[in-house]
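Just below is one structure, and these are the notes that go with it.
One chain of protein is taken out of this complex; the other chains stay put.
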Amino acid sequence: MNTADTAWILVSTAMVALMIPGVGLFYAGMVRKKNVVSMITLSVVSALIAGVIWVLYGYSLGFSGDVSGFIGDFAKILLNNVSIDSGNGIPEMLFMLFQMMFAGVTLAILTSGFAERIRLSSFIVLGVLWLTFVYIPFAHWLWGGGWLSRIGSLDFAGGMVVHVSSGFGALALALVVGKRYGYGEHSIEPNNIPLTLVGGALLWFGWFGFNGGSALHADRIAVNAIAVTFIASCFAGLSWMVMSWLKGKPGSLGIASGIIAGLASITPAAGFVGTEGAIIIGIIAGIICFIALDFRIRKGIDESLDAWAIHGIGGAFGSLAVGFLADPSIGGYSGVIYGNSGLFVSQIIAVVVTIIYAFAVTFAIAKIVNYAIPLRVSAEEEYVGLDISQHGEVGYV
Amino acid sequence: MNTADTAWILVSTAMVALMIPGVGLFYAGMVRKKNVVSMITLSVVSALIAGVIWVLYGYSLGFSGDVSGFIGDFAKILLNNVSIDSGNGIPEMLFMLFQMMFAGVTLAILTSGFAERIRLSSFIVLGVLWLTFVYIPFAHWLWGGGWLSRIGSLDFAGGMVVHVSSGFGALALALVVGKRYGYGEHSIEPNNIPLTLVGGALLWFGWFGFNGGSALHADRIAVNAIAVTFIASCFAGLSWMVMSWLKGKPGSLGIASGIIAGLASITPAAGFVGTEGAIIIGIIAGIICFIALDFRIRKGIDESLDAWAIHGIGGAFGSLAVGFLADPSIGGYSGVIYGNSGLFVSQIIAVVVTIIYAFAVTFAIAKIVNYAIPLRVSAEEEYVGLDISQHGEVGYV
Amino acid sequence: MNTADTAWILVSTAMVALMIPGVGLFYAGMVRKKNVVSMITLSVVSALIAGVIWVLYGYSLGFSGDVSGFIGDFAKILLNNVSIDSGNGIPEMLFMLFQMMFAGVTLAILTSGFAERIRLSSFIVLGVLWLTFVYIPFAHWLWGGGWLSRIGSLDFAGGMVVHVSSGFGALALALVVGKRYGYGEHSIEPNNIPLTLVGGALLWFGWFGFNGGSALHADRIAVNAIAVTFIASCFAGLSWMVMSWLKGKPGSLGIASGIIAGLASITPAAGFVGTEGAIIIGIIAGIICFIALDFRIRKGIDESLDAWAIHGIGGAFGSLAVGFLADPSIGGYSGVIYGNSGLFVSQIIAVVVTIIYAFAVTFAIAKIVNYAIPLRVSAEEEYVGLDISQHGEVGYV
Amino acid sequence: MKMIIAIIRPEKFEAVEDALAEKGCIAMTVTEVKGRGEQKGIKLQYRGSFVEVDLLHKIKMEIVVEDEMVDEVVETICRNARTGKFGDGRIFVVPVEKSVRIRTGEVVNGEN
Amino acid sequence: MKMIIAIIRPEKFEAVEDALAEKGCIAMTVTEVKGRGEQKGIKLQYRGSFVEVDLLHKIKMEIVVEDEMVDEVVETICRNARTGKFGDGRIFVVPVEKSVRIRTGEVVNGEN
Partner (left out) sequence: MKMIIAIIRPEKFEAVEDALAEKGCIAMTVTEVKGRGEQKGIKLQYRGSFVEVDLLHKIKMEIVVEDEMVDEVVETICRNARTGKFGDGRIFVVPVEKSVRIRTGEVVNGEN
């Protein structure tokens, strides 16, 4: 066992774990006071669902064996044969846990799509199905030896597995669940911006573990990953700020959104591009995610907390950018600017497929669940707020 | 010196340090608005007291030498002879600091027992005495080579040293200090659930360092510890959620309590049981701590923030569970299910003794302090709130 | 590459990154409700500015080459030649990133001086100039091989580079920008003390990485650094608490300020003094920073969030204390009490020079910017608050 | 002079505010309150049993106007705050005997 | 019609609310306020000197009722909000000239 690598991934795992409630806090400040508890709880419950599924069968289906390139097998259900010892590198048990956190974060991001209107029980059912039929396949395709990795598609830390899946999934869910009551008619204002920024701070912090830990070693790739991650987030924060300044005032939520857009966009690329690539990705991420958000609002789609505009578009953009900007001196892969167009093709295929699959399968799951048990609370419950109606609690007294 | 182990314990120490104010934030959201500052400050001051005591004599009494199995000696007062160098493993100075944080967290947990009614000055006196006469002996008995460790009792990361001590100590304190004015007559509602969940998020994060760091190496035991820690917390969060759903609505505070119950319960076991053990411990922890909390409320005992029900019962249960479930392939010790009942006997002895000692000695200390200087603020001060009366501050304007 | 050192600095870098919004949260709870968003955003934008400047030319000017002892050269602009590989120790890219975070934290601390009255656009211009003409020179002088390090001045983790620069800079800025409207006439009360304490908790946590990471290895110096850091903060928190208790009630903000005073004061010394030194530094830090704050208030200077009293005075005091207390068995340098007065002389020179330079150059920059574009918002904007006037946002609904 | 005290749904506030401004009625004082009407708030069905959420967030507007303006203001609020469902709120009119503008000290006495 | 404005201890609110509901008086508007009575709040003894905490949290209930209900409501509030110690609060009765139900537009005029 490499103890230094193990030390780094032990910490990274904890950092990614912190991101799960971090997403909840980030989201919770942006909803109305009557749903602040609900929004955090959805993320906390995401961790619980992911933890249980992962132990029972999720890890096995994602990372053990392979069935026609599409999914793993059941050899490691209940963490059977997942060892705490290891030859070199880190123990498999640690890898399993690190991956578990990713599943949790992804499900937490997805909760954007039905914020302020989902039934808790339906969310649990939906979460189990979504992890099983969307997240775990994606993890297998790109990280578990599945077909996308075999055609050469790269996803360093989850541009597609995490961000495209949750972003486009959230969009599908928003369409199935429908708009919040009164959306577009009266303004829905963030109840507690400092809370959102607390969550944002934890996400920024956790992302060092998310991207840096994805190197699985405390090595040059980890160093590159955290450097490009932070740099991309700074440039994206600034470019979003400039965009919003051109249209009005630069709000703190905008700057934070820009930072997260940069983080999501650099995620698939963090082990493949250098600092110049990070600058380019960052600047563009801030601009296109800003435009996507603007588009979403103009279309009147209530994908409430913009997982689609920020994670979905950011993750897709970053995954394509890998095909352009991958620098062989970093991760050994070359993009278009280093004269290789093959990678770019693989990336396009992967992005297109994951977008379609994430949207379509999430849509189907949502429709099915909605048919069996309504996804949405009643109009009265929505009016009163989910904190009281789902949790019997009041956020602030 | 093993630098990888050192790196891991450096980080773990910081993570456990963060838990100290984390406890304060977790508690503070659950009290009334007029005591929110007080509740956080009690935890912050716990860190200060623990830091000072530990440097002056606490570490020495806990971990240097041995006097009849009961307590250490004074050879390392003022951190005399505590070196920053080391043969192999981590430097003793780092071990000392890591242990210091545990003392701080434990004292912070204890503040549950007299929330919203303690005088700050009395708390300081009480804290010094409690660390000296309860915490430090426990640390010596189980970790410093004292009598319980000699009879073979195991406590991986503090099921008894941390959780039984503070949980049953808080119960004793609640009985000595008495109920909050109006307790049981009018409802006392949490003032800021998001704040509690911020604190809970930091605790969840810190617990990776708490349990994982207790391996003192970045090794297979650390990996096992963080895996079983997170898994147990997920199952406990879910089982608590189910329990509360059966009786009404599943609140966020309940889910968070379940998670912490799972964390407290797995703490003594994290280096000895595998993932199946963690699942069992987690599920049961969520159920029995829920029942304990319910029992506490029905009895009308104002152990205000449930350190007893969650930490006390959870820590005791987990310590017993070690005797059943310890898997020799993990930590080298066998529990009943691996055909060894000796460990179970040692665990029973340790749990019974620590429960009785923690309760009785805390009770005695509290009575004595209360005799010398009242523990409790005046009725007017309690009515106005501790923020104004003890700190001259107002939490939110 | 030493992977254990790398693992530790990867984490330290993330921890220091978390301090940047941490400063913002800490400050934001202490301003009025109408400026809470602004205060956090100033810190977030500090990170963005520092990130961009550092990549473009900041790292190069600070740490590449040397021009007459005063400043570096342009050899590493755009991170040219900054490698992710390394001989031994950590990769330069990681060192670059770790240093980047320090620049961000320092700029965030500086925002104390113009809290609740700065124009966002002016702050950005000011921030760029200040990093360029104050922070980067200081970093070069003490850490990049510049003249102060050549005359033997020591600054372990930023007593002068970070704390004197931002503290005395904030003082100069407060004088140029002028008092907040109504300051001294009606009371300006903290709007959200729990938020400040959340920020404070993150700072306390991050400081382990700040001081411990400054060892650049996971070694005995890192161990010493985090031990003395925590110990000094505990003693400083207590001594401030005692001071404030003598004059009235011990507030939570006071205790937190004392802790931060201890942290700032031990920063320059953390790799050079032992635990006794830390106790002495801690106790004195709590006292003199308390006195400085009291003095500042009596003088009617609106250096609003006391960067001067806590960071400026603390950092200066700690830097001098190195000259007295440096223990050769720790870092190889001897202070006065070990019979060497040479170091003390170097420290005096460094402290005096950095104080004068930081104050004077910041003053000049502020005057120039203020001449070109007003630093301060209009009276109406100030009255309405910066959240609405600069960001178009409302903190809490 | 009368004080018109209107308790309305928070989500209708903007609409009411704009409609009043159009009528030239700009000045007002706004408070966040909670309230319940005669229906005891809202009933939520919850696993067979009913839970009553009795105190719901409302916005209270206090508007002091000349007597002749009262009916127009009341009517404007009513029209813009109405959804037709329980919980739309109430308007109360209270006599004001005197009104003082602090900035100028100018006093207006009501006819009451 | 009258508006009964009762300023009570927060911890007595539930009891008052329930007692009023029993009397059939359900509708009300509730505001969190701070207040002090003639005693200037509460005096805390602090190291020899006294500190006055002048503004304490209170709950303000506004209840509009028909004239004939006033005495019963006032009496019910009084009985359930009383502790007998300073700070129990006050009840004020203010005339209401007109009351409108927004949902229906229905207007009730007071006799005032």
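We call the chains A, B, C, D and E, going by the order they appear; numbering starts again at 1 in every chain.
The criterion applied here is as follows: contacts are C-beta pairs under 8 Å (C-beta built on N, C-alpha and C of every residue); 3 or more make two chains touch, one makes a residue touch a chain.
All values reported here derive from a predicted model rather than from experimental measurement.
Engineer: Provide the residue numbers of subunit E that touch the chain removed from this figure.
Structural biologist: 2, 5-8, 31-40, 54-55, 58, 60, 70, 74, 77-78, 81-95
Engineer: Need a quick check: the contact residues on subunit D for the chain that isn't drawn.
Structural biologist: With respect to the unshown chain, the touching residues of subunit D are 3, 17, 21, 26-31, 64, 94-103, 105, 112.
Engineer: Could I get the residues of subunit C that touch the absent chain, sorted low to high?
Structural biologist: Looking at subunit C, the ones touching the missing chain are residues 33-34, 182, 185-187, 378, 380-381, 383-384, 388-389, 392.
Definition applied: only the chains that are shown with their structure count from here on.
Engineer: Averaging over Cα atoms per chain, report the distance between subunit C and subunit D in Å.
Structural biologist: Each chain reduced to its C-alpha mean, subunit C and subunit D end up 50 Å apart.
Engineer: Which subunit C residues sit where two or more other chains touch them?
Structural biologist: Counting only residues that touch two or more other chains, subunit C contributes 2-4, 7-8, 11, 15, 192, 198, 202, 249.
Engineer: Where in subunit E do residues touch at least two different other chains?
Structural biologist: Within subunit E, the residues that touch at least two other chains are 46.
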